[in-house]
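One structure, pasted below without further comment.
Here the complex is missing a single protein chain, while all its other protein chains stay put.
Should a chain be cited, it is by its letter among A and B, assigned in written order, with residues numbered from 1 in that chain.
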Amino acid sequence: MIEFQQPAPLRLDLTGSLTIYEVAEAREALRAAFAGARDGDWQLDLGAVDELDSAGAQLLLAAQRHVREAGGALQLNRAGDRVRELLALLRLNELLPGGDAHVQ
Amino acid sequence: MFNDEQWSQLLRGFIEEGRDLAKQAEEYLLVLDQEPDDEQAVHGLFRAMHTLKGSAGLFTLTPLVNFTHHLESLLSTVRDGERRLTAPLISLMLRCLDEIASMLDLIDPDSGELPVDEAHQAQLLDALAEQTGAPRAIAHEADDAAEDCARRGTLERCVGCDAAGAWHISLRFHPDLLRNGFDPASFVRYLGRLGEILHLETLAEQMPDLVEMDPESCYLGLEIALCSSASKAEIEDVFEFIRDFCTLRILPPDSALDDYLKLIQDLPETDERIGSILIASGLLTEHELAEGLALQAEVGDGLKSPLGSVLVEAGMVPPKAVNAALAKQQSARERPNRESSQIRVAANKLDELINLVGELVISAAGAQLQAQLQGSADCIESSQTVNQHVEAIREAALKLRMIEIGDTFNRFHRVVRDVSQQLGKQIRLDIQGADTELDRSVIDKLADPLTHLVRNAIDHGIESAEQRLAAGKPAEGRLSLNAFHDSGMIVIEVSDDGRGLNTARIREKAIERGLIDPQATLSEADTHMLIFAAGFSTADAVSDLSGRGVGMDVVRSAIDALRGSIEIESRPGLGCTFRIRLPLTLAIIDGFLVSLGDEHFVIPLELVTECLELDARLDSRYGYLNLRGKPLPCIDLAAHFELPSSAQGRRNILVVSLGRHQAGLIVDRLHGELQTVIKPLGLLFQHLQGISGSTILGSGQIALILDVASLLRQLQQHIDHEFRSPQPRPDLMGS
Partner (left out) sequence: MNAINPVPGDALEDSVQHLSFRVRQARYALPIELVREIIEYGQVTAVPMMPSFIHGVINLRGNVVPVLDLAARFGFELTTPGKRTCIVIIELELDGNGQAQRIGLVVDAVDAVLDIDPRDVEQAPPFGTGIRTDFIAGMARDESGFTIILDVRRVLSLDDIRQLSLMQQAG
């Protein structure tokens, strides 16, 4: 189960799990959110994400590329231990919090 | 990543495979018992243990991992030629395999727990340690080494590592990997337990844009540099479960430059990208990469001589290093293809399929009959085509049921070894005809009778070494199992070169037990057959080996239930052979249809040698006819079965042959060949002689299948009791 909330124009708060079971739904939510503001400096708050697997990580990577290509950026915030462990395991440094300094 | 159910399934699959591996290992060990220098067996044994250990590790079945690790260490010293497998060591290892087998049985597939008898295991491990002179805590050494690596920091070259380099592992995943419930992350975690991951990059160059991608497909690849003292096989085993869902390339440390360059070219990403990863992992220097790629470009495709030699000439790499690396590569590549070309199928699914094929055969025959009645040429041709295909399916389906008897025979190596040790005799087992195929159900039912016969031979047949030497025989006794086809029957022989049956003693015991009259005179063969009578046993003490103490009548009834027969050939002081004949009772039969009056009968086609018209008559139900100058014993089936037969008209005779015997069966009309399904007649008819089953013809009529062996026996009995008078015999041919 995953839920998206958009408390501010370039911010998305995710709640729940982001795994193979949720990625299809999540992709639609992200696509919709990014539409029209693809080049923005996006902040994804993962404080309430309890589980992340490789499918979820792959999706986040795709999301980051998607906005980068339009000149935007994507940053993950408040990632919990489990999320960070997975990202570190796969050495997905750009996604790690603190990564992706806005290049422009 | 896996839910509980999936995990349980995987665990069950592992347990099955584990059992197979343990069985294979036992077989190899028994080969080594006879041929201690058989390299293939040593390697096979090692591989089996190794695979078992790896998979057990994935499920964290620590006691199993521990055990197999010790066996594996022992085996690697054998493989490297450092030690030989002596008989006591083999016995010990067999006991260890038994322990592994029982561990597999103890695993709870739902919880993944493995409760073991610590004391017992400790005993075995101590015994092993004694033999190998190695400390027991071997398993921990590997862990310590890994920890060492970790402590030195992630990016430093690990000093504890053997080689100057690290393993390079390249993984490209199949798009369906994630959908099938696998997660690359879990494999990376496991890999991390084998050693230290010095460098890792997740590649996603093939991934389309967020909007176009399929989020559930996997577009990822991994390039990993691993510092580990594990072997290539161990590393490969980590990815055992996703073998079908990824392309795995492993380069050992000290790989030839050529290999790295090849890897670079094989991978879809750009040369520079991969090259830079290899450099980052410390496996290549920038210089090597640049030069190597340039040289390769010059040399072009289709060049066979390894780049290594080119580099040596150019003075870039010391020749010894190159050769060493190449040699290492060669042996690492020689991973024998153990991928079995077999699959497991649930037995009931197979039975269902066979049943359906059986019904198909009948209905196709019915359809063909209808077509012929209709008379439409197109219809007839069409149904013939269908029948051709049905025939093909039938053949294929039947083959599914056939198993080689070799598996069953091979199990006896262990039995012979254990029992002969227990009795202090030296016995060797020879197996022939292991590739003879039998129907699955027949093999199942043969296991018990064969075991009885084998144990009997070892227990009573073969003498002790001293007795044999005193008799001028070699100290080692010979037990042989043989299987072959003979005129439509399967023959299985259990022979020994022991003391043979004691005819006089058998006769004595039989009289004692009231089985025969003291005045009766029996032939030697008939006396021998008495051992199959219920309540008979010449063993003075009930030996625990034969279980119930009276095994032979059980053997007889098992063979009877299979509609087979058993005969004994024995020569005093020389040995004894039990010969079992079984019909190839498959569900579907190729037969020859005949009729007696209105009743139809089917004779198994493989027994029919010829069919002739008959003008002559027999005076009674049995008699002789002259077939090309030789007398042919015949049965007038109508008379034999007490059925009315057509008084006029030509009659026909079917010449059948079974083993050494030939006979003629006199019938009314011949109807030709047919293939059809055997329908058992059931318990009501179990004592019926001469009929072995029934079948349903295309017309819906029932035809009875003749039990030719039984008919011939009855004929033989009649002949034996008859006085053969040299009367002129009616001629079959001519006139």
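Just so we're on the same page, a residue touches a chain if its C-beta (ideal position, glycine included) is under 8 Å from a C-beta of that chain, and two chains touch if they have at least 3 such contacts.
A quick note: this is a predicted structure, and the numbers were derived from the prediction, not measured.
Hidden chain, full complex: it touches shown chains B. For the chain left out of this panel, the touching residue among B:475, B:702 or B:719 is B:702. Annotation: of B:375, B:472 or B:682, B:682 touches the absent chain (contact as defined above).
Residue in contact with the omitted chain (choice from B:350, B:434, B:643 or B:670): B:643. Those residues of chain B that touch the chain absent from the view are 359, 362, 599, 641-643, 679-691, 694, 696, 700-704.
Note that only the chains that are shown with their structure count from here on.
Distance from the chain A centre to the chain B centre is 53 Å, each centre being the mean of its Cα atoms. Chain B makes touch with chain A in their complex at residues 1, 178-179, 181, 183-185, 188-189, 200-202, 204, 207, 209-211, 213, 215-216, 218-220, 222.
Contact residues on chain A toward chain B in their complex (touch as defined above): 19-20, 23-24, 26-27, 30-31, 34, 53-55, 57-59, 61-63, 65-66, 69, 86, 89-92.
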